[in-house]
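What follows is a single structure, written as structure tokens, with notes after it.
For this view, one protein chain was removed and the others were kept in their places.
When the chains are written out, they are named A and B in that same order, and each has its own residue count from 1.
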């Protein structure tokens, strides 16, 4: 395709692709009381090798060179790393890959409308090593799996890993060129390692290490359940998308159960007339193809978006924090593989009594340059 | 070859290959007293770039993304990284590569019969930076070299690196299609860095960080010598293989010399009729080519194996531990580059008086999925 390096044999039974992606961020904070730290860094720097052998076997290996690889968690850089067999129905995947939960979560970081995913991301499960089954048609998808944990070397900790089950279905009552309705639902059950659980999230910006909301380690956890609801529509250049995630934490005797939730809604509009891409078989949004290209006489694609998101980690006397954000974003797709984005994030409020984060209302200005190949 | 990406010019004087390998492990332990920690991780995730320039110059660079890259040992991920000149006899290799010692050690991790090498691996030398000479014919090989240490950045430690000499020879009295006898011997002499030496080994399983046998740091070491003996045979689908390694540690005045040894013997059988591959020029086993391929109407190759191995790090009053293991293994070669393995490892005994590991007899169930390209 001129961008990534792909080779196929004549039959298409064998193929091999070397690709990658690079995201460079610069973020400025109009801070309230808590210092957030202006600066720049690489958000992602992926090498991406994938291929097909003997027609029915796919594999993929992604490594993120931008992930801190400290001595405690040295396999953090490994992202997708799996083998998939497509000779049956459903497809079978073994290795590490995204757990099927959450529309924004399952949309590639290359194609999210805003630089960072919404505050709902606090509940999105990590990629994990497991076994998955998936199948889909022209207007539906079903997927599920059993998962251990994300691959991180921890030889010093001899605790047994956590494990969980996840399932997700999507349906498209309307799916035409430039017109789409997406409905989705997912459920997750999980036993965490050694009964310890933690939810925390940065303020939709990633240069800072500060998290305004953070449950700390919740101990004595038997298991927890999540469900997520998804709805989205595309009407030509206009798009609307929303998700809600609920989390229930079941704890052993003496500790009360907890109930958290988060949601977002956003709208986006292409000033240059393009539509968001969508993949029905995976039930997630895909790439934007600009109508014109910068350097070929065009101006690329221009998109504007607005998002409201909220995550509530407070439950009665348990205070993990309740945050809501408003985000304005502009994306410039200079070519089909080069994108520049500017996001303005306003933290509307943090409700976390007794913590320094309580009442913080900073505004954040985030720039991103992105290329994939 | 349809799997890795290889380019050659018309003369074959120049070539370039991008390949890789991925091994994902899940391990469950039926623990005795010591907790071992069930879980999953990537055992290896190699990027492998190799090529030839001007016909006589080969090079190779392998990086293992699954290796912990902590601040203390950040070059651990670099595996083979060398330049080789083949215009002379013998071939000359400069850089980091495997020290020529040990049949199982010199057989690629892609092609070992069991998931992990036998307890003899406690004595196999690491890859190291050095200069090697090698030559071989249709039924023999000779190789040797002078080596510093494995590349690991250690700027804070201003001690001088250790160094050593290694040599190995192999001979094949019989080498026919599907019939083979392999005999080999190797010697090693080494002065360790700052006179400190340590031998330790996991229980033929790698998700756990526990080592039942461990000499701790042996101080006041002048130098140490090793010799290894190798024998193996292939008779159609049947194969038998054994190694013995002896290690003598010479210490300065006031400390007594130490003598350790280890050995294993194993048998394997291909239910589907294949034979193990072998490379006479390097004196090591190679890849298995299944007679049929899953997804092409076949069932792949199926191999069953049994191994007994023992390492004795006790010498008189010096107690590093004496362990023996029995392993049962099944390998399913779905294609010529995709393999799934299940190993059951029974620790028969650990003899290490005065240590918590003494008398431990856990059993371990290990699964591996592997692809290379």
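Annotations
Here, a contact is a pair of C-beta atoms (placed from the backbone, for glycine too) under 8 Å apart; a residue touches a chain by one contact, two chains touch by 3 or more.
Keep in mind that this is a model prediction, so the values were computed, not measured.
Considering the full assembly, B:151 is the residue among B:66, B:103, B:151 or B:294 that touches the omitted chain.
When the whole complex is considered, the residue among B:28, B:61, B:340 or B:365 that touches the unshown chain is B:61.
Contact with the chain not shown here comes from a single listed residue; of A:18, A:167, A:231 or A:287, that residue is A:18.
Interface residues of chain B with the unshown chain, by the touch rule above, are 7, 9, 13-14, 16, 18, 47, 49, 51, 53-57, 59, 61, 63, 69-71, 74-75, 77-78, 81, 83, 85, 87, 94-96, 129, 148-149, 151-161. Seen from chain A, the chain kept out of the figure touches residues 2-5, 18, 20, 22, 24, 26, 35-42, 45, 47, 65-72, 208-210, 293-296, 334-335, 337-338, 369, 371, 373.
Simple rule for what comes next: only the chains that are shown with their structure count from here on.
The angle of the rotation carrying chain A onto chain B, fitted on C-alpha atoms and rounded to the nearest 5, is 120°. For the pair chain A and chain B, the distance between mean C-alpha positions equals 39 Å.
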